[in-house]
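First comes the structure, then the notes that go with it.
Excluded from the complex is one protein chain; the other protein chains are retained at their positions.
Now for chain A:
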Amino acid sequence: MDWSVIAEYYPRLLEGSWMTLKLVILSSILGLILAIPMALARVSESLAWNGLPRLYIFFFRGTPLLIQIFLFYYGLSQFEIVRESALWPYLREPYWCAIIVLGLHTAAYVAEILRGALQAIPRGEVEACRVMGMTKPTMYRRILLPRAFGIMMPAYGNEVILMLKGSALASTITLLDLTGMARTIIARTYTPEEIYIAAGVLYLLISWLFMLFFKLLDRLFNRHQMV
């Protein structure tokens, strides 16, 4: 094994790591924004409200991420309406396409996590809100959503780590994230073991970074329970 290639190429690997970080952070934000209304509709008991989120979640959780990426990146060009729309310049870009698909994908999982958290809030707290005369929007904004974020934080942290692993698939649509960069370097140096191991170590470091971040966030959201 020739470890000097890592010393030579680590700036490129860091570049790839930065791309991976951007993908994960932007798609997580997009996913969370989409997941909140979806989870709220999903907890509704009427089929008119929960039907569409259920179908969405069923599709995005039941199919491989790779298929979803291909479906959007290659598939959408089949429709002329999409190609002529204002969004096309973005959808055509692997970068934006990856962020959008990763965001849509994670939204389905986060919506389910958030739904679980909303349903785990003790009934008494909801009843207390009602007794205080809160309207439904106020109740969700002030009490239920902050409470649900606290409950879901450990599961949400896991989901973001899974997204970090999923972001490696962006390399299949020519994006130079950490995995894509590793492949590019290997195509030049023919040292797969060294470079893939180096990339794996970087992924581990990034995942530890996220774990630490979510531990802090967990403390922030659940500080009322700390002794």
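Here is the rule we use: contacts are C-beta pairs under 8 Å (C-beta built on N, C-alpha and C of every residue); 3 or more make two chains touch, one makes a residue touch a chain; residues count from 1.
Heads up, the rule we're going with is that contacts and distances are computed from a predicted model.
Peer 1: Which protein name, taken from UniProt, belongs to the chain you can't see among "Phosphonate transport system substrate-binding protein", "Arginine ABC transporter permease protein ArtQ", "Carbamoyl phosphate synthase small chain" or "Pyridine nucleotide-disulfide oxidoreductase"?
Peer 2: Answer from the UniProt record of the missing subunit chain: "Arginine ABC transporter permease protein ArtQ".
Peer 1: With respect to the chain omitted from the figure, which of A:Met19, A:Leu65 or A:Ala111 is a touching residue?
Peer 2: For the chain that is not drawn, the touching residue is A:Leu65.
Peer 1: Any idea which of A:Trp3, A:Trp18 or A:Tyr74 touches the chain not displayed?
Peer 2: A:Tyr74
Peer 1: Using the document's contact rule, name the residues of chain A that touch the chain not shown here.
Peer 2: Those residues of chain A that touch the unshown chain are 58-59, 62-68, 70-71, 74-79, 161, 164-169, 171-172, 179, 182-183, 186, 192-193, 196-197, 199-200, 203-204, 206-208.
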